[in-house]
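Written below as structure tokens is the structure these notes are about.
Note that one protein chain of the assembly has been removed; the remaining protein chains are unaltered in position.
Read from first to last, the chains carry the letters A and B; within each, the first residue is number 1.
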Amino acid sequence: MKLLLELFTDYTLRNVALGAALLGIVSGVLGCFAVLRRQGLLGDALSHAALPGICVAFVLTGSKAPLVLLAGAGLAGWVGTLLINRIVRDTRISEDSALGIVLSTFFGLGIVLLTWISKHNNANQAGLDRYLFGQAATLVASNVVTMAVLGGVALLVVLLLYKEFKLLTFDPAFAASLGFNTNRLSIGLTTLIVVAVVIGLQTVGVVLMAAMLIGPAVAARQWTNRLSMMIALAGLIGALAGVSGALISVSDHHLPTGPMIILSLTVLVLVSLFFAPARGLAWAWLRQRRQRRAMRAGRWQSKLKQGGQS
Amino acid sequence: MSTMLAIILTGVLVSSACALLGCFLVLRRMAMLADAISHAVLPGLVAGYFIANGPNILAGFLGAAAAGLITVLLVELLKNTRRIGGESAIGIVFPAMFALGTFLVSRYFTNVHLDADAVLYGNIEFVNFDRWFIGSTDMGPQALWVMGGLCVLNGLFVALFYKELKLATFDAGLAAALGFSPVLIHYALMGVVSVTTVGAFTAVGAILVVALMIVPAATAYLLTDRLPLMLGIAVLCGSLAAVLGFWVALALDASVAGSIAVMTGVLFGLALLWSPTHGLIAKQRRRARQRLHFARQTLLVHLLHHEAASNAAAENSVQHLSGELRWTPELARRVVETALRAGLIEQDAELLRLTAVGREQAQANLQTRALFTSAAVA
Partner (left out) sequence: MSTLPLKINDLTVAYHEQPVLWDVDLSIPAGVLAAIVGPNGAGKSTLIKATLGLVPAAAGSVEIFGQPYAQQRKLVGYVPQRSSVDWDFPTSALDVVMMGTYGQLGWVRRPGRAQRELALHCLEQVSMADFAQRQISQLSGGQQQRVFLARALAQNAQLYLMDEPFVGVDATTERAIIDLLHNLRAQGKTVVCVHHDLESAPEYFDWVVLLNVRTIEAGPMAAVWTPENLARTYGGRFHTLQRSPAAEVVG
């Protein structure tokens, strides 16, 4: 209760909560398309690939301004996606191997650069390694404004091209037959996912960002059969997980933000999977048990009848 | 043993152990499952320590291996609910496991030497300091023994179950029909992957384990079509990356594990571009050659189709080719030129005619295709 009150008065707390909520909304919305296109793990590869981008941006500019570092992250994430696409399209290596290759080698490069920077730049890298697990407590108002602008643009594009993205996700061949440039649409959607990842790096970190895209979408899907509703719910669930995780983490400085957000999110996903009204697993199990019992009872009855007749 | 030698040897052993299993992961399209397992190690270690009431190595090892298997099981369970797709299931389970691990570490083990950074990077740099003593005899670096053991274990696993692994990888249905349960093989493989991941990650960290499992195997997959050769090349690539990575790290004074991962990537990049069979450059060249050959055959078939028709004069003119076949004038010119030179067609002013050889080839073209399709029907 005290925490909730501080939410409106405490400067740090307000920034943290706002930042985490923003991240949750943007990644929840875009994650819906990623999950429905069966590209959930692309976000994982993207976020890992972003790490060397952060480092290179820092080495080149010497600046630790989030905007600079995030630009580097976005660029590297983009390069990673292009590589994955190229490998899948032009070789016999399957998509999941291509994801694994880009993810692990880019991340390796990021770690090499991180350790190199720490030894050659007067141990001045303290700001960089927080991108591994995220540290929401370090968010300041200008960070939140950056996130809001980036996320706002991404959401605006989704709003404008909702019809096109929906068609692309459901039936790309039909979309192409209608004359929509599915190639460009697809690249556009991936770019928006890169933006969502970039927004999340400061708060959740590269390691766990994948869940921020996948979790809210999967949870939301259980509650509704309509895409527009799923997107809205995913944004809400993402925001809820973001805020609660960030607040838990701020309340105890030992707890890193990213993992706390992901744990909150996991709880929401599990609750949705089990207890969502129509698709909930719990209800399905109950139904099954009732049926089985009814069947057993039926068998008993017929057995009794037979017994009575003989 | 010198520190340098110990590090290099550990690196080579880790890469070899990982590369052997990686081949099957790549072929079975389970690369990201390996990624998931590697993230589950952390909570497993913590749980092991928790039960053993301290940083007990054996307990940690068992806990982590169990956590790896639990991850695989959870992914399967989630997938089987048919409420989420396979890749979403992976993407939910492993972050949750890893987050749980970091949470437990920061809550209960802040004093123990186990932090998330070490989980990600590993500390192969210090292998020579962590030594194994039997009684008071110094047996050498502990990691060397662990990784050597895992190498032997994986080598034995692949050698003993080679036939089963191969069958289950390429034809799960046949394997099941022959009495080799694909499910059993799947979990056996995942069990070995889990144990290897745990052993390897203390040395090189979670992400590098993934790099060493997947990237050398994928590199080998670009270089050969035969499984035994693929296993050999993968081990070689992994070992080479370990040695190269060490030197680069030394030169840059940077993370050894990271450098090794980058080197696996560099080797993969080289194979991606220059593999004689599956490389992008070879493919590009072959495609250009095939395109011309194919265009020539198209021309022959086109001429054959229209030579009896009343409008043959119009259909089979050079000009018509770029018009009707939608070829650029340049492509049309090259195709006609090479076909003329090969004696497949002859040119009479603007009109193109098949030679006897050309007609035979055109008919053969149609026939082989038709035979092939009727075989498919039967």
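Please note the rule applied: a contact is a pair of C-beta atoms (placed from the backbone, for glycine too) under 8 Å apart; a residue touches a chain by one contact, two chains touch by 3 or more.
No experiment lies behind these values; they were computed from the predicted model shown.
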item	value
Neighbouring shown chains of the undisplayed chain, as defined at the top	A, B
Touch criterion as defined above, residue of A:His48, A:Arg130 or A:Arg221 at the omitted chain	A:Arg221
Residue among B:Tyr108, B:Phe170 or B:Phe294 that touches the chain left out of view	B:Phe294
Those residues of chain B which, in the complete complex, touch the missing chain	287, 290-291, 293-295, 297-298, 301-302, 305, 324-327, 365-366, 369-374, 376-378
Touching residues on chain A - with respect to the absent chain	36, 160-164, 166-167, 169-171, 173-180, 221, 224-227, 229-230
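Here is the rule we use: only the chains that are shown with their structure count from here on.
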item	value
Chain centre separation (chain A, chain B; CA means) in Å	25
Parts of chain B lying in touch with chain A, wherever the complex brings them together	26, 29-32, 34-35, 39, 78, 81, 83-85, 87-88, 90-92, 95-96, 98-100, 102-103, 106-107, 110, 116-117, 120-121, 207-208, 210-211, 213-215, 218, 221-222, 248-249, 252-255, 257-262, 264-265, 268, 272, 278, 280, 283
Of chain A, residues touching chain B in the complex	35, 38-41, 43-44, 48, 86-87, 90-97, 99-101, 103-116, 119-120, 129, 132-133, 207-208, 210-211, 213-215, 217-218, 221-222, 254-256, 258-260, 262-263, 266, 269, 273, 279, 281
